[in-house]
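Have a look at the structure below, then the notes.
Every protein chain except one is present and positioned as in the full complex.
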């Protein structure tokens, strides 16, 4: 029976990689629907994403590729199934709402398992969409105490990605390391400009003519993780920082949703502090 | 001795194309510096552009590829040499000037063999850059008479591409067919909006909030050829059509120069009325 | 008691207009929070939008302005109150959903009185937000019969603007004339390119490298009304028309919401077939 899979490969570059991979596809009689490669020139690292179609077993394909290629090669054969995601939020509804609308319209290859927030005001919005909402207040708690409650709640679920849709809490290294490579954040500035608190206020103070938003993987270094997507809009002297904040919301939500789509389609490779996005 | 070449392949899609091409590269011990493929889904047409590096003869590589692949496959092995271009202009200097500056700075992989214009005012600018300028006036001539003079002059040169840098004359099918696939034009609108004369006036009359420019191959159908690149800028009610025209010049020159660079690097495949741009 | 109002003035340009208006403001001891003027140079038509603050009665201010200015001058003094809007939709949720989320977050100066659709699938989404949803099917009805039902339903409500959030029905002149100047549409192309049905398919066929969306007032001429806002995104040969459609939704919803905000803040003057947007 014909099926489809995404083949994700990365390894140090050597001669013949494309040849060997395409040989396996050829011998298994697969169609290549799309194929993208990139060799990162600094470290000579090879990346490849193919979408193949044919009558095959994903395990068998992975096995054949592993046999053909070196043991240093990362190989993943991913059927295009829905991924499970958890969304963390605080009180703003624009980024969360954008994901909920897309999800309900069937536009996202994802199941939203839960929304967890440190404030309660988004409860109604989330439950409207028949998605479980959990309120874990941070009131009167230390950062660590609150995070422990969050981690406890999160441990109840199995998920592929955690999306910070304007979750306004700083995560500790302990938290981040537990979900390494799985947390995606939207930062409300054109990183690396305006790292840290209230970037719109910083942007206003600096008198910039363009503001932006950045979707990135979360690492231990605050606002320093690999960037997945960025976009900007023009502002002018008529914008005070609250106007910038309002205008910025449109970019934030579009950039986060765009990054989410890329990640759900397995189009993003992380390499050091950068991404390769096919 | 190590050298580099661009391998350009297109043909109806069949299984094993990537495999066969990469097999040839592998057997000739070539490094693949970059590699892009695309299968046009409507007509199942396959496109591939590879940059390979190694100790090889371009002719031998082309020969090996032809032996491996079907006779229906278009194969070109192009060494990254400078291409010869001719520029046609009328009286505006922005698009022409942008190319001249880039050329003088060594940014373009091209030799500008000549500039031919139907007005004389650009002569000084062009000759400043030590490039031959030919003035072929259209005064008191029919379109055909003027074109015959142009064709006569053009026949003196051997060139790869003819760039219409705001050449404000309509070309006849006779002219176009003579240089099929070699003529690149910048149209001063976001095609297909505002086909024909004075697009900025049309844009002003329509009250649009964004204007643009389009670089495209010239075909018999005026302003209907395959699009290579487009870009836009915002305007508002404060712009009259002359303001739009002035503002539009920045987009025109950037888009034309961007398209020229793509073409000079053999990144553009034409397929029917569309382009595949790697 | 201090209050605020928007003063909207337009008339044929004559000397002293700004002087006379600002004199009234000065004599009533008003603060000018913002002030924008524009003289359309072709027809010498004057436009002004001021936001004033002070201890005044809107009626009294309007009266004073009318006394000072010529009878040919259009003067409106608008307190910054919420406007009532009705949304028409068909089956796509992105533009509608974007407005609903903003509305629930308190971002829109509007009450959404009702959503009316010719399909039923958006019912759940709308009612989640506690907004009345009316389904008026067009099945087995002529355009006129369906419109009569729509007009009947619309006549039950008092509203300032009717927003076509991807309402995929063509309106008759009868319908449009009944709500002249009150209907705002989002067209899924960068007008005037791709007027008419399925612009994304047209865009794909033409091989464009940029697609866009246009928010405009609806007039008798389909897709020809005054443009309020436009925006674009880049596409490439990898996009088939369905991909363009998906990518285009982000632009559509942002452009429609941006136009809606401008209209709700009384920032848009219509003049002939164009807009002045302050």
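Annotations for the structure displayed:
Labels for the chains are A, B and C, by order of writing; each one numbers its residues from 1.
We take it that a residue touches a chain if its C-beta (ideal position, glycine included) is under 8 Å from a C-beta of that chain, and two chains touch if they have at least 3 such contacts.
In this text the structure is predicted, and so the values were computed from the model without any measurement.
Checked against the hidden chain, the listed residues A:11, A:78, A:149 or A:193 yield one contact partner: A:193.
Residue-wise, the contact with the chain that is not shown comes from C:34, picked out of C:34, C:60, C:74 or C:130. Considering the complete assembly, subunit B touches the hidden chain via residues 34, 92-94, 97-98, 101-102, 104-105, 107, 125, 128-129, 238, 246, 250, 254, 257-258.
What subunit C contributes to its contact with the hidden chain is residues 15-16, 18-19, 22-23, 25-26, 29-39, 234. Where subunit A meets the missing chain, the touching residues are 38, 40-42, 190-194, 205-210, 212, 226-232, 236-238, 240, 273-277.
By definition in this document, only the chains that are shown with their structure count from here on.
Compared with subunit C, the chain whose C-alpha mean position is the greatest distance off is B. Taking each chain's centre as the mean of its C-alpha atoms, subunit A lies 35 Å from subunit C.
Residues of subunit C found to touch two or more other chains are 238.
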